[in-house]
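All protein chains of the complex are present and in place, except for one that has been dropped.
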Amino acid sequence: MNIFKGLINGMIAGATPILLAALGGTYTYYAGIFNIAMEGMMLAGAFGAVLGSYFFHSWLAGLLCAILGSTLLALIFILFAVVLKTDEFITGIALNLFAVGATTYLLRQIFAVKGAFSSPEILPIPRLHLAGLEKVPVLGEILSGQNLLVYLMLAALLLSVYVIFKTRFGLRLRAAGYNAPSLDSSGVRTAVIRVWALLICGVLCGLAGAYLSLGYVTLFSENMSAGRGWISLAAVILVNGNPWGIALISLLFGFTDGLGLWLQQSLPSQFTAMVPYLATLAALYFYSMRRKRLAR
Amino acid sequence: MGRKLISALLGVLIALALGALIMLLQGYNPLSTYAALFSFSLLGWSPLATTLRNAVPLILTGLSASVAFASGPVNLGQPGQLLMGALFATLGGLSLDLPPLVMIPVLLLLAMLGGAFWSGLAALARHWFNMDEFITTLMLNMIADYFTYWAISYPLYDAEAFSPMTPQIHRAGWLPEFGDFNSNVLVMLAAFGALWFLFNRLTAGYEWRLTGQNGLFARLGGVNIERNYLAVMLVTGALAGLAGGLVVMAGPHRFLKGLGANYAWDGVMIAVVANNGLVGTLLYGLFFSSLQTGALGMELITAVPGEFIQVLQAVIVLVVVAGRGRLDWLLERSLARQKARERAA
Partner (left out) sequence: MSVPFLAMQEILKIFPPAVVALDRVSVEFRPGEIHAVVGENGAGKSTLMKVLYGLEAANSGQIQLRGQAVQFHSPGQAIAAGIGMVHQEILLVQEYRVWENIVLGLEPAGWFGRLDERQALRSVQQKIDEFHFNLDPLARVGEISVAARQKVEILKLLYRNVAVLILDEPTAVLTPQEIPQLFAELRRLRAGGKTILFISHHLEEVLELSDRITVLRKGRQVATLETSATNQAELSRLMIGRELARPPRPAAAPPGQPVLEVEGLSYRDGAGRLRLQDLSLQVRAGEIVGVAGVEGNGQFELVNVLMGLNPPESGRLLVQGHDLTRAEILERRRRIAFVSQDRGRLGAAVRATITENALMTHHRLNPRFTRWRGWRLEARAALQFARRIETQFGVSMASPEQPFQSLSGGNQQKVILGRELLLETPFLLLDQPTRGLDVGSMEYVHELILTLRAEQRAILLISADLEELFRLSDRIVVLHRGRLVADLPAVSASLEQVGALMLEGKEHPDGPQAD
């Protein structure tokens, strides 16, 4: 029972940042932006979270600063890719570099440390105990007591499904990706839709980053996003942006993450750490084979 | 060519000015900081030698990315290929002991083999299963990172060391030094020359370039796209692998933990600012190396932390790339304006 609970909780913990960032990526995916800057946005969010929480002694301030940090990156993306029309791929690469550089630099400047910063004054984001749900048999322990961001993630998932497929904004958002000239000729400026998509992506990646540095652990370390942004991107591409598909894939990655921890009893940790990346390759394999069959 | 040069210089200058602005905001003196930076990397034989030596992995991974991007494949796997090249060269250097004249070429070949092996995995995944190399190479980077970390922590672990690293390779595999200058620069120049010739003079290079610009056109023209794709992936992997081998053979002579971290995205970054041009890659590689080498001096002499260079690099990339398109646009528009005035008069 405890192993089961541990695996499920590990899965949720691993899935949360990936799902949040991938949901952000799904907005830009539908808007027709080749956005590979999720990795950098997450990292900026993680740093902002620690910064805010440490200085204001409040996890809420941390959360807000996380959103601020990653949205700042989104704004730079907007400036270059949308306004100045620089290549999106190049902008993304430069932003990821910028995020790594800026967070390491600021880590050194503000906290005067190299590598990682942790302090008891950083307040983590609390877990939420829902009295009603705790009483549910078997599942109660899983449904209740999760990190606040896990519940926010669920809300973001449901909201995204609604926004993308049921609203006026969603219709325009998808049109921006399917056929931008058509949207422009309909009197809606594609550039404006893309700006919104990137801002939403910034907010969601900020939450993902905050989960990394104030939820999963309570510290910031250099490059702590560790490729999770890339995995989110892979998830978005693999399911063509469908939010439910993204949820499924994120849970799968979360599971392999938990599995890796569990495997550490029998394998060197370096190999268990590879598991999520190998899982991404496996998912890509199945996706590509399916597509290849369809193309025949 | 003239316009390209102006655009590049202008971009770098604007980026440096932006960097100066950031320094001013933080209360540093930008002039003395830049002076410290460049005097530590360019003024005098010894700084110059260090800059050159540090430029080698940057240029080789940059060339790897440039050739790949210009030919079509989105090979983002330079970090992983570099690590595997370094690992192969280290393995060779630990197990072989030959006269230097044989040993060094063998180790260099092994390094290229290691890189080509790793990029070849991604190429075959694409060839057989149609898996996009864009994601595969990224994931293989992570896997190579953990794999080499494991290799130097267990099977190749140096029992006398405090942190994961291998013992030093046999002396015959060390690259000779001439005063302050390391001969890794010569190896890099030879690789650059060979690559330039391949890319600009050989039939294969012609086909790669045209395939990179318009794959469908090349395919209809009778070019064997699949075979060229494999060749490009292997060659670019070998280049990154060579970079890794040279890092080991010129520097610490062993595989240290975190060896590749310094060069993680630098190759791609340099290719991107150089617009995938080979000569541009060489020049930007030298320039970025002078920044990275000077960072240490800047930190020693002024109060600005070395990490500032990472921020500056990203700013340069954005400004140069955005400026490139912008300048052409401005020029064309001013020509059109002029014409309009002539007509209206």
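First chain written, first letter: the chains are A and B, and each begins at residue 1.
One rule holds for everything that comes next: a contact is a pair of C-beta atoms (placed from the backbone, for glycine too) under 8 Å apart; a residue touches a chain by one contact, two chains touch by 3 or more.
Since the model is a prediction, treat every value here as computed from it, not as a measurement.
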Among shown chains, those touching the left-out chain: A, B
Omitted-chain contact residue, chosen from A:L19, A:A46, A:L107 or A:L183: A:L183
Sole residue of B:R209, B:K257 or B:R326 that reaches the chain not shown, by the stated touch rule: B:R209
Missing-chain contacts mapped onto chain B: 201-204, 206, 209-210, 213-214, 216-224, 332-333, 335-337, 339-340, 343-344
Interface residues of chain A (partner: the chain not displayed): 163, 166-172, 174-175, 178-179, 181-189, 294-296
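Quick note on the criterion: only the chains that are shown with their structure count from here on.
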Inter-centroid spacing, chain B versus chain A (mean Cα positions, whole Å): 29
Touch list for chain B against partner chain A, complex: 26, 125, 129-132, 135-136, 138-139, 141-143, 146-147, 149-150, 153-154, 265, 268-269, 272, 305, 307-315, 317-318, 321-322, 325-326
Parts of chain A lying in touch with chain B, wherever the complex brings them together: 76, 80, 84-87, 90-91, 93-98, 100-102, 104-105, 107-109, 226-227, 230, 233-234, 237, 268, 270-271, 273-274, 277-278, 280-281, 284-285, 288-289, 291-292
